[in-house]
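Heads up: the structure comes next, in structure tokens.
With one protein chain withheld, the remaining protein chains of the complex are depicted in position.
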Amino acid sequence: MLFSYLGPRGTFTQAALATLEPNEEAHVPAVDVPAALAMVRAGEVDYAVVPIENSIEGGVNATLDTLSHGPSLWITAEILVPVTFVLAAASERSLDSVRRIATHPHAWAQCRGWMSEHLGEVIHVPATSTAAGAKHVASGDSEVDAVLCSAMSAQQYGLTVLADGVGDNPDAVTRFICVGVAGGPLPEQTGADKTTLQVQLPSDESGALLSMLEQFAVRGVNLSRIESRPLGDSLGRYAFSIDCEGHILDERVQAALIGLHRTCPSVRFLGSYPRADGRKAQLRPGTADQDFASARDWIGQILASTRED
Amino acid sequence: MLFSYLGPRGTFTQAALATLEPNEEAHVPAVDVPAALAMVRAGEVDYAVVPIENSIEGGVNATLDTLSHGPSLWITAEILVPVTFVLAAASERSLDSVRRIATHPHAWAQCRGWMSEHLGEVIHVPATSTAAGAKHVASGDSEVDAVLCSAMSAQQYGLTVLADGVGDNPDAVTRFICVGVAGGPLPEQTGADKTTLQVQLPSDESGALLSMLEQFAVRGVNLSRIESRPLGDSLGRYAFSIDCEGHILDERVQAALIGLHRTCPSVRFLGSYPRADGRKAQLRPGTADQDFASARDWIGQILASTRED
Amino acid sequence: MLFSYLGPRGTFTQAALATLEPNEEAHVPAVDVPAALAMVRAGEVDYAVVPIENSIEGGVNATLDTLSHGPSLWITAEILVPVTFVLAAASERSLDSVRRIATHPHAWAQCRGWMSEHLGEVIHVPATSTAAGAKHVASGDSEVDAVLCSAMSAQQYGLTVLADGVGDNPDAVTRFICVGVAGGPLPEQTGADKTTLQVQLPSDESGALLSMLEQFAVRGVNLSRIESRPLGDSLGRYAFSIDCEGHILDERVQAALIGLHRTCPSVRFLGSYPRADGRKAQLRPGTADQDFASARDWIGQILASTRED
Partner (left out) sequence: MLFSYLGPRGTFTQAALATLEPNEEAHVPAVDVPAALAMVRAGEVDYAVVPIENSIEGGVNATLDTLSHGPSLWITAEILVPVTFVLAAASERSLDSVRRIATHPHAWAQCRGWMSEHLGEVIHVPATSTAAGAKHVASGDSEVDAVLCSAMSAQQYGLTVLADGVGDNPDAVTRFICVGVAGGPLPEQTGADKTTLQVQLPSDESGALLSMLEQFAVRGVNLSRIESRPLGDSLGRYAFSIDCEGHILDERVQAALIGLHRTCPSVRFLGSYPRADGRKAQLRPGTADQDFASARDWIGQILASTRED
């Protein structure tokens, strides 16, 4: 089984992938998110692992948009990876001597407070990923003194870690998803599941978002994420990328999906899969599977009782 | 086939019944609404015809409450009867000579304006029904000069009509229902149907009425009548008597019923039947039977596409 | 100060009135509810006490309809009276010897279970009120053996109580209101108040009831009673009689009233007054007076901060 991922080697995405498939031989780096997902669609790999959301930066648009266009893909798992960095150099050196740091701009932004506290005046040498920064430092180029990268990257490039746990927000976390082709095996219900959808609203109806949310609320389905993405044809027209609690095999989720399908011009099912945090859904009264079954039975009995004249 | 009705002979209820079954030999008068419905439950008659709502007086509590307690009954038809009266006497006489008028207090109230315009000073001789007033006048008792009753009553008791079309509100109408045992023949879908329900709310939830109404709204089911009735155990606890548009065989109505059954402590189905006014339901987008069917198909296809590992 | 009430002497209504004004010289009986309220409008009395709701029979239509038509009246107090009866006779006698019982049909219905348990076979002699039944028994007419009436009635007519606490539902209670002219003194806020309204819905809007309820919900105002009453012009057109929690001087109630006034063709304010049960409103977060005041201050500060170019 092969997995593409947002490369190069040593990215946080690869760290996420390693929790699913430790064997690095199964890891196929891709230059960007669309490329990683395209490899799944083309059948070159079985799954792709890509970031979907960062607790500081928000949704990853490239992931959201690539999932919602082109042949259907299903999310089969999510992985949460705490985003802390190491400061690493080609060889042991004092923090005081570090002046030029290679890293991705996001990493730079997330470590600014730590650097102003622990280092002297530093200069940012932008890199296209934290892993690329690590590679640069490992190359021995005297233009860079150190890199802010993942622990995995430092190890892969044989760097010396000068400081670890670096980052201004200790709770920063990125959520990654594992994505396969639609129609692949559907992860089992666990009672702690998520379902991801892409829903387009009727464009001519004010209050359309409210009506859409009521389709969830009336079946007691909570949302854990909602993001608007432009449809791309004109300003003010959106689709919504949504994670809701529950599994497509849960009655309440199916009922909500039916309501959405009836009333929205487009609904795309993007997978049901276990929550990484394992938190069970708190069902509101009347929303368990047996509540739906018993309600349908009741109607069935009414109809069955009817006798012809 | 026998029909009980709210008697005695000649009431507006009998006039309603006559539109269903002209043969008076099939008409069995009952002393009050509970008695008429009890005859159905006891199998003494096939159907009962009773008033359920008057455009001026509102819901008929005896009907609402008797339907919602005891063995289940189903409404199979509704009949609208314009409520206008005739002024009738034992023999021809001038309007000027009419002083003492027998009638039911409701009829008296609804003709007050007409009487002050067309008659001199008049005195009300209360009767237990307009038909009973007609019988009284027909008996020749010199204590009463005339009666305000239905045209049918006047005819049945051989009275002379002094004026017809009497009534202050020319649009006054009473709605009657024909009621059989639950499990009898279910009237066919016509596209212009009503479904009657009795729904009890969860008592501990503020906003319970709002939530209940959303179960209808989210499936595009309109209400044409809603009335609260006390549960009887303490003040502030209610059930709601509801007429909604559509037939239990309509998908959108079934979906609303399932939602109610899941979330309300008690839902009683009281029948689906053609509207007397024949007005077709205006379906909102996404609420036709095929919209539900196509949404379920879509989910079926998603689930069917899943292959095992 | 004079009070009209639904007479005759000895009714439960007078018992309710006596809790407000013990001096019977201030009590003016009226033949029916419209008459009692008309005396207030005519200035013949200061206040009327009439029933508005019974835990078994539901709303009192005559009260609801008279309040909502004609010159405005304000409810200034509510009184809860447990509805239990005494069985009383002209003189001491055994329960076994009681055969013919005078009383109002409602009272008869509410004591049926008790009678079948404690008495032999009995016959109902209908009376226009329980007090009228008491008067009849006191007259010594040998056609009636006893009466089911209020304890007050039995005492007023000098009857002997054979049994008290009679009634099938020990929690049965009737709610009475004290009504004065609009613009009279407004009862003070107590934190445990009710506001009564009559609201007509826009007729052409499906979902109008839902929208109306949202005007309350969005300000955290709970409803304790809602009843539909026909507008009287045609079937299917209703106004709603509503009790909501809170006082017109509470910000959240005013905000709901403003929302109703903006969106409904007619809203009638029928008074704010202390709840008889003294239960304090449980305010939801963000609905206290200071929440409204602080929100307005915030907007005021935004606008005040603006400087001209």
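Each chain carries a letter (A, B and C) given by its place in the written order, and its residues are counted from 1.
By definition in this document, contacts are C-beta pairs under 8 Å (C-beta built on N, C-alpha and C of every residue); 3 or more make two chains touch, one makes a residue touch a chain.
All of these numbers come straight from a predicted model, not from anything done at the bench.
Across the entire complex, contacts from the unshown chain go to A, C. Per the touch definition above, the residue from A:41, A:100, A:229 or A:268 contacting the chain not shown is A:229. Of the listed positions A:209, A:249 or A:299, the one in contact with the omitted chain in the full complex is A:209.
By the touch definition given at the top, chain C reaches the unshown chain through residues 182-186, 202, 214-215, 217-219, 248-249, 254-255, 257-259, 261-263, 267, 269, 285-287, 291-292, 294-296, 298-299, 302-303, 305-309. Annotation for chain A: contacts to the undisplayed chain at residues 53-59, 61, 80, 169, 171, 173, 175, 206-207, 209-210, 213-214, 217, 222-230, 232-236, 238.
Everything that follows uses one rule, which is that only the chains that are shown with their structure count from here on.
Taken together, the touching pairs link the chains end to end in a line with two free ends. Per-chain CA centroids place chain A at a distance of 58 Å from chain C.
The distance from the centre of chain B to the centre of chain C, each centre being the mean of the chain's C-alpha atoms, comes to 26 Å. Of all residues in chain A, none touches 2 or more other chains.
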